[in-house]
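Every protein chain of the complex appears in place save one, which is left out.
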Amino acid sequence: MARTFVTMAGVAALAGVLAALSGPAMAQYPDRPIKMIVPWAAGGDTDNIFRPFAVEFQKHLGQPVVIANVGGASGTVGAREAQKSAPDGYTVYAMHDYIHLTFYAGISDVKYSDFEPVCLVAATPSVLTASAKTPWKTWQELADDAKKRPGEITVGATLGSTSHIFPAMIEKAAGIKFKFVSYDGLAPRMNALLGGHINLTDSNLTQKGKVEAAVLRFIAIASEKRDPEAPDVPTLKELGMNIVYEVARGVMVPKGTPAPVRAKLEEACAKAVKEPSFAQAMKLQGTRVAYLSAIDYAQFLARIDGESKTIMTDLGLIKK
Amino acid sequence: MSIGRDGIAGLVLLAISLVLLVKSFQLPSLPIVPVGPGFYPAIVLSFMAVASALLVLQDILKRAPVTVEAGELPRRNYRLVVIAFAIVGLYVMLLPLLGFRLATVLFVGLLQVALGQPRTIRQSIVLAAIALGTAMASYFVFERYLLVLLPRGAWTGF
Partner (left out) sequence: MLDLLANGLVNIAQWKYLLPLFAGTFIGVIGGALPGVTITMTVIVVLPFTYGLDPLAGLAAMTGVYVGGSTGGLIAACLLGIPGSPASIATTFDGFPMARNGEPGRAIWLGVWASVWGGLLGALFLVFLTGPLAAIALEFGPWEYFSLFVLAMAMVAGLTEASLLKGLLSTAIGLLITVVGHDPIGSVPRFTFGSEFVGGGFPFLPVLIGVFAFAQIMTDLEKLNGPRGQPVPSLVGVKLERFSHLGVNLEIFKRPFLLAWSTIVGLIIGILPAIGGSASSVMAYDQARKFSKTPERFGKGHPEGIIASEASNNANVSGSLMTIMAFGIPGDAVTAVMLGAMTIHGIQSGPLFISQNPDIAYGIYAAYILAHPCMLLICIALMPLMLRVTSVRMAVLAPVVLVLCVVGAYALNNTMQSVYVLLLFGVIGYVLVKLGFPLAPLILGLILGDQIEINLVRAIMTDPSPWLFLTRPISGGLLVAAALSVALAIWQHLRHQKRVAEEEPDF
């Protein structure tokens, strides 16, 4: 028994030495790697946007930015993890508009106001996309058909998230009715769309290759103006629907993060989004660089939150 | 009426499936989904309830003593298993408090002692070296090369 005690004491002493070696903390922020929580799986759209961003971001922060993919339950697992993290600036949260929707749908109790905004990074316009196995070449043909067969045209969507809300806004504006089928994530939606198991879905310009190969059709884009990458695709505004729908992605930190730390992050973010290599990476992602400072981003979030609440109420998806 | 290990396991599973089956009917449903979130669990749980009921039945009907003579098998050391589980439990509990590096040194050291006590000073040194080495090596490999930010201690900040 005495021997055990000696051994354990030795182990404890070694542990103590290790602890002492760690040295005085908090010299100058940031003095160690920063974790960026991406609440979706690796290889998804959000991941593909924040990985090139992290490369530029860490260059201007002077410490590695490590992406942690915390996926699951429509992005709410990552949101909760970010909310619970210590507000010391070593955990940042890469988020998009889903947070407003999951809150109002009652899926999660995490609200955008549980965080402090750092900056808005990018916005990806949604594109209404049809399977080539459908007869519609234009929006007009689709709308006419939809009026004849209400509730029969199938739309693949992540229920209660952006890919659901966008087609639902079109439903409302055009006075038609779709049938929604649950498909989480763009990859399974594309598979089903190519196979003709669904008729329509929300996608983005990253799917251009499939349109060129004539297995998909872009019906309309939800941006202000036509995109130079796909000049033939009309905007919803041109088609008489006042819908501009972009998935906006930005960086947040848990509430209570000190102001100097936030300022440092914002400064690095502002420089990172101006890098030409980042602009190039975003162009390939069918996304525009959309920088907003912390103050502007806060206003933007408040506006989107209000809009989301209205839309969710209209759709009957809001938590009772 | 004698009931064996299988019978007890079957009863436990039957109880779990029935309780959850009741729960699955109480789940709220969404307006646009034709079947509620309880639909599929109810299928699984019904299947499970039937299978576990059959297991209980089989166990009661079998009668034949399935007890294996204890002498044939090597004596099982369940005490060690309980100790090992307790040590792992302690490790998992301490991880977020002490941080990965400290907790791991303690865990590897402690479990080694539990499994085979060192009898000489040299063995103790080897034991400590393994504990330290495992913690340092896994920390460096994962944190530096595999981009995993391991837990830091809430108590130690390390």
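Order of writing sets the labels: A and B. Residues in every chain begin at 1.
Rule of thumb we're sticking to: contacts are C-beta pairs under 8 Å (C-beta built on N, C-alpha and C of every residue); 3 or more make two chains touch, one makes a residue touch a chain.
What you see is a predicted model; the values in this text were computed from it and never measured.
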item: Residue, one of A:G43, A:G240 or A:P260, that touches the chain absent here; value: A:G43
item: Option touching the unshown chain, where A:L61, A:V92, A:L159 or A:I221 are the choices; value: A:L159
item: Hidden partner chain, residues of subunit A it touches; value: 35, 37, 41-44, 47-48, 51-52, 55, 68-74, 76-77, 80-81, 102, 105, 107-108, 154, 159-160, 179-184, 187-188, 190-192, 194-198, 206-210, 212-213, 215, 281, 284-285
item: Subunit B, residues in touch with the chain not shown (by the definition above); value: 5-6, 9, 13, 17, 20, 23-24, 27-30, 33-35, 37-41, 44-45, 47-48, 51-52, 54-55, 58, 66, 68, 73-78, 80-81, 84-85, 88-89, 91-92, 95-96, 100, 104, 107-108, 111-112, 114-117, 130-131, 134-135, 138, 142, 145-151
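The rule we apply is simple: only the chains that are shown with their structure count from here on.
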item: Averaged-CA centre spacing for the pair subunit B and subunit A, given as whole angstrom; value: 35
item: Interface residues, subunit B side, partner subunit A - complex; value: 30-33, 101-102, 105-106, 109-110, 113, 117-119, 124, 127-128, 131-132, 135, 143, 147-149, 156-158
item: In the complex with subunit B, residue positions of subunit A that touch it; value: 3-4, 6-8, 10-12, 14-15, 18-19, 22, 25, 33, 35, 66-68, 159, 180, 182, 316-317
